[in-house]
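Here the complex is missing a single protein chain, while all its other protein chains stay put.
For reference, chains read A and B in written order, and residue numbers begin at 1 within each chain.
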Amino acid sequence: MPSVPASSSETAAPAWRVVGTRPVRPDGVDKVTGRALYGADLSLPGMLTGRVLRSPLAHARIKKIDTSAARALPGVRAVVTSADLPRAADRIEDLGEGAINLRYLSDNLLAGEKVLYHGHAIAAVAATSASIAEQALALIRVDYEPLAPVMTVTEALKPDAPLLLADLHTDRMGQRDAAPSNVASHLRHERGKLEEGFRKAALIIDRRFRTETVHQGYIEPQAATAQVQADGQVTIWSSTQGIFAVRSQVAEVLGLPVSQIKVVPTEIGGGFGGKISVYLEPLAVLLSRHAGFLPVRLVMSRTEVLTSTGPTSGSDIRIRIGADAEGRLTAMQAELYYEAGAYPGSPVGAAAVVSFAPYACDTMRVDGYDVVVNRPRASAYRAPGGTNVAFAVESVIDELAESLDLDPIEMRLINAVREGDRRPDNLPLSKIGYVECLQALRQSDHYRTPLTGRHRGRGVACGYWGNWGGQSSATAVLNSDGSVGFNVASTDIGGSRASLAMQLAESLGIDYSQVKPRIGDTDSVSYNDVTGGSRTTFATGWAAYELGQKLSAELRQRLALLWEVPVDTVTRQGDGFAAGEKRVGFAEAARLACEDAPLMVSTTVHPKGYGAAFSVQCADVEVDPDTGKVTVLRYTIVQDAGKAVHPSYVEGQMQGGVAQGIGWALNEEYVYNEKGELLNGSLLDYRMPTACDLPMIDTVIVEVPNPGHPYGVRGVGEVNIIPPAGTLANAIHRATGVRLTALPMSPPRVLAALWDKSGYSPFA
Amino acid sequence: MRKKSVLEFTLNGETRAVLCEPQQTLLEVLRDELRLTGTKEGCSNGNCGACNVLLDGVLVNSCLILALEVQGRTLLTVEGLARSDGTLHPLQQAFLDHAALQCGICTPGFLLSAKALLDEHPLPTESQVRFWLAGNLCRCTGYDKIVRAVLDVARTQAAQPPSVSATPV
Partner (left out) sequence: MARVLIPALLQPLAGGNAEVAAEGASVGEVIRALEVTFPGLAVRLVQDGRLRPGISVAVDGVISHRGLRETVNPASEVIFVAALSGG
């Protein structure tokens, strides 16, 4: 077992046998030896290679598509366009990733009347080789009528802005505006009398912020393979966060019954929310059907991943907060404009909840606007919407604290929400560990060690995420040697086979090594929501716990029959069962119990008690005054995990979220030219953090058990990405005296801000 | 169809011959012709390191090398890291023990980069580790546990007699 020096556990919890230990993950050997099969690793006899033609224009009407030359090329087996898609209903459905209009989903897969972003799919080809498929793409002729691109909130809101979607009218909680607009919806949360609250303030800070489009940046590009049989049965192999979400999207878009579709999960090389929406699967199905029922594999290039899959929203944000002289917040106001990309569906709703959630204040108003622009349709990205708004709010809170001469942790403690306090949407918070996180950071070695040196500064910020429960199903099969086969349908993105098997082992009272988890397909396991919303270890963990309890009860029942004793006299003892003088170990009990009939139990759960998550973070930075480069010297993340089932993987989630947040804060952004063409569609130019860009990321796991879970588990996957941008902005301010109000805080931006402050004008 | 040529080289200790087209990259031939899919494709232009392999002991991006350039040379991929008896390479074991992978797609590339580092610098500093791994992108871990795993292997091997820590291939 490795020593993990950078982590510490804050609160004593019940002594579990398995939960809280750090075993090797069940799929570990396959993944370090190269045997694990990911989306692009699949190969089937006769398999064809698919390629997708994508729009070079950001906004245009499609006048005509001519595929005849491509179809005539030897080796080409199928060409499909939007004409091959059934006309999708203008209907809103929840297909596992939040509500979406089916017509928009369909139009995003293959553009119909208009292309709405650079990289929008127009046609797909299947051929006997990749090079033939690529030649075929070059033979497809598309006539466009170019339209002016609308790239930002500012442009989209102009009265004379071109409309992306002619039939889009602003929805204000069920009421449609009469005139069409690029604003898809407006929501508002409010309590108290806002201006009265501001009148009580000794100090009001009112600032505007801008954040850019960023991508999840999973290392495995999207990959999907489909085979349609002559009888209409469809099998899809997909690298996805949710096989049932793929099934429902494909069924709706292609007008197929779910009974005709089987989705088989491959291993998945990262997702972070970006592998819930489908892009390739329906195209692979159409191509296979048109190509004489041969299997077709589609794998995206990195450029396609960046131009054509869902990144997360850029945003324009206004934050106005008032505080009294003691630092108590008197009023809070937010205006959030989130870019949804080409179709409605930015995460502005979640952002509106995240905004002021850490602050107990009875006077607030949050307005959220979902705005369409000519960029790829936004998709979920780790705590969707949270990072943007927290960057803005935490910057303003820091400015208030500094102006009032308050320590930033003290400022947050004065205003911290506790159990029973309400989020901006007025939902009360259940048991949370926010104050414990603030205290843990204040007591950390990092925070107690003074930072010295020129151009250096320390920043603090916090974040809230509500987490999710959702539906999970699982089956446990008892083998006669006492081992347990454990079938789930939750995609394992980051070690959930381990965290789930551990909970089953704990519940059943057996060794972790005796549980054999397996990820099933849609035909072998009952319905299961996506691996997302920080739900898997919580909700599928609930299912694992229930399986253990059920299996244990069934074993007691069978032993009671065998021993001819009342079932309530059969008890768990040590690693086995006992009744009076009779005693057997677990393996022997399994052998006895399975003699007459095999033993298998199943369960389905939909737990509601998903506890909310908080994280508090601290960074030390050094800013190079000559280049504007920000170096992160030291970083500490504190997070309430409820109960860390596998602490190493909890730390991994915390460190990974921080790393993505640092990339978002300091370097990552989509860069478009005035024509709406993406200029940095590669991993050289879309600059994600490397090992050289980051320090060790120290973790402090706080454990305030979630009463809604048998082991106290809270989701840990997402909240960690919310505070980094604010943390770093505050640190940069303390290092330089300059407050940056736009992300990313890249060297050119930091340098411009430094020059602006000093009055230096290099080009004068 | 372009004319195919025979490529002969030593792959993970065995002599292999395979037909390949002149424009095919080493990565394509490994994955599509030899069906060795442990070497991953993340970007196809040398930016992510998921396809890293050792060519005559030197770390390279297999997506940036034409397969025919490997004629007569010696290649190590992730499939050749463990011993034939199944014993994992110390780096593979350390990645498991330290939970240095989450989704695992970048892991093969990291293992090869780390091996190249330790072959040249048996006892590297943390900044040396970070420098040698900077060509490998990981989006899940924040690198912390990967760096610790590599440092741990280096320290363990330095503390052991060379015969025990000898690595295969």
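By our rule, a residue touches a chain if its C-beta (ideal position, glycine included) is under 8 Å from a C-beta of that chain, and two chains touch if they have at least 3 such contacts.
The shown structure was predicted, so the numbers you read here are calculated from the model rather than taken from an experiment.
J.: Could you list, sorted by label, every displayed chain in contact with the chain left out?
T.: The undisplayed chain, in the complete complex, is in contact with A.
J.: Can you say which of A:74, A:174 or A:580 touches the chain missing from this structure?
T.: A:174
J.: Touching the left-out chain: which of A:153, A:168 or A:352?
T.: A:352
J.: Among A:67, A:152 or A:185, choose the residue that contacts the chain missing from this document, as touch is defined above.
T.: Answering carefully, the residue with contact to the hidden chain is A:185.
J.: Provide the residue numbers of chain A that touch the chain removed from this figure.
T.: The missing chain touches chain A at positions 92-94, 97-99, 171-175, 185-191, 272-274, 276, 347, 349-350, 352-353, 365, 368, 379-384, 425-428, 430, 466-468, 532-535, 606, 608-609, 718.
Basically, only the chains that are shown with their structure count from here on.
J.: From the C-alpha centre of chain A to that of chain B, how far is it in Å?
T.: 29
J.: Which of the residues in chain B come into contact with chain A in the complex?
T.: By the definition above, chain B touches chain A via 23, 31, 35-45, 47-48, 50, 77-79, 81-82, 88, 92, 94-99, 101-108, 111, 126, 129-131, 133-149, 152.
J.: Looking at the complex, which residues from chain A come into contact with chain B?
T.: Touching chain B from chain A are residues 1-2, 6, 22, 24-25, 27-29, 31-38, 40-41, 43, 131, 216-221, 267-272, 299, 301-302, 493-495, 646, 648-649, 651-653, 655-656, 658-660, 682-684, 688-692, 694, 696-697.
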